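I'd like to ask you about the structure that follows.
Here the complex is missing a single protein chain, while all its other protein chains stay put.
Note that the chains take the letters A, B and C in the order they are written out, and that residue 1 is the start of every chain.
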Amino acid sequence: MNRRLRLEPSLDPADYHFTHQVRARFAETDAMGVVHHGSYLLYLEDARVALMRHRDRPYTETRESGVDLAVLEAYVKYRRPVRFDEVVDVHLTTGAATRATFQIAYLLTVDAEPRATAVTVHGAVGPDGKAVRLPDWLSRAPRG
Amino acid sequence: MNRRLRLEPSLDPADYHFTHQVRARFAETDAMGVVHHGSYLLYLEDARVALMRHRDRPYTETRESGVDLAVLEAYVKYRRPVRFDEVVDVHLTTGAATRATFQIAYLLTVDAEPRATAVTVHGAVGPDGKAVRLPDWLSRAPRG
Amino acid sequence: MNRRLRLEPSLDPADYHFTHQVRARFAETDAMGVVHHGSYLLYLEDARVALMRHRDRPYTETRESGVDLAVLEAYVKYRRPVRFDEVVDVHLTTGAATRATFQIAYLLTVDAEPRATAVTVHGAVGPDGKAVRLPDWLSRAPRG
Partner (left out) sequence: MNRRLRLEPSLDPADYHFTHQVRARFAETDAMGVVHHGSYLLYLEDARVALMRHRDRPYTETRESGVDLAVLEAYVKYRRPVRFDEVVDVHLTTGAATRATFQIAYLLTVDAEPRATAVTVHGAVGPDGKAVRLPDWLSRAPRG
């Protein structure tokens, strides 16, 4: 399968360098009464966008410069359900950068209790959808 | 509020000229155990796209010709819940066309039982998002 | 069609009694490059939940008491697109309460510019999905 997935998300929030809060929407729940497993990917994306804003590299600007950051792989391990209206702390940290890709590890907690861990692998793509070199600020980025 | 909404959706499937089937996804349910009210708009859109395909005017081609059909208004009346895995018949018919807009009325049934009615109002927009004249095939379109 | 829709949403934020902020997610955009029309219903729901929390009537508690607030009708008028990462102020105010239903009017603005208006009609339902009387705190509720 040739997975690029390298990072091993820790269960300790102290191992992460940035945290973004998301409140679980009612629309994100399903008939099991808890947040649908598909909604977690939206929380991860929200946190990535917040990280870029925090680093003064808003994703809107990156996109306007002609570089999109495509998701190449995504992995989520669901540990305990998230319920409607719970506030989720999405902790994240970047790592495993190559010339063309980088990875992000995530820990999702509610009141400090782990609910999920995740890893995403990203690649820079140009307007034609082809892979391009990572922007310098990303490949040189300090973790976090 | 200056609503454009004109069509009055009938509860009789015979009053509609096209039907498209959608099966309710588990992800579309919410913690009430039924399909979330927001998902109905996706069923309406699915049915519109199927109608255009049926008329040999695939939406992908319309978009490539530089014309997008924006949703200007949407109204849904929820009559009875739709449950997971139910097959919904989305009946639709077009009407109330002006130079720049047209409307679609919808009846959603499951096993011939009405579950919802809806109306959407659409306008043609160019690549810059500004209103343009409706394509001829739309403004002259027979109902259905 | 027998619409219950009564409220006429004003374009002046001062006519609303509560405001909730939502930031447009990338996942909520579509291939037109702007937020998909279906996502607006999620913003409205988010704002309703925030209003109930603000009034010390969290929706989670209302649900645990055996009363769900079903959406009976929803209407949205799309005025200008919302773009990715924009912060939307969802202004809302309640009104038109009857024994079993109440309505909410909404104005969505970005940097004080109106992007959409909307109305939802709600009814209280018991665990069996049948209509019940509105809880006192809702039928007596001051506007806002």
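Rule of thumb we're sticking to: a residue touches a chain if its C-beta (ideal position, glycine included) is under 8 Å from a C-beta of that chain, and two chains touch if they have at least 3 such contacts.
Just so we're clear, the structure is a prediction, and the values are computed from it rather than from any experiment.
On the side of chain A, the interface with the absent chain consists of residues 1, 3, 5, 8-9, 31-32, 37-38, 41-42, 45, 63, 68, 70-78, 81, 117, 129, using the contact rule stated above. By the touch criterion stated above, the residues of chain B touching the omitted chain are 25-27, 41-42, 45-46, 49, 53, 58-60, 84-85. In the full complex, chain C contacts the hidden chain through residues 26-27, 29-31, 33-34, 36, 38, 84.
Keep this in mind: only the chains that are shown with their structure count from here on.
Centre to centre, using the average C-alpha position, chain B and chain C are separated by 22 Å. If you average the CA atoms of chain A and of chain C, the two centres end up 29 Å from each other. Centre-to-centre separation between chain A and chain B, using Cα means, comes to 34 Å. Touching two or more other chains at once are residues 31, 38 of chain B.
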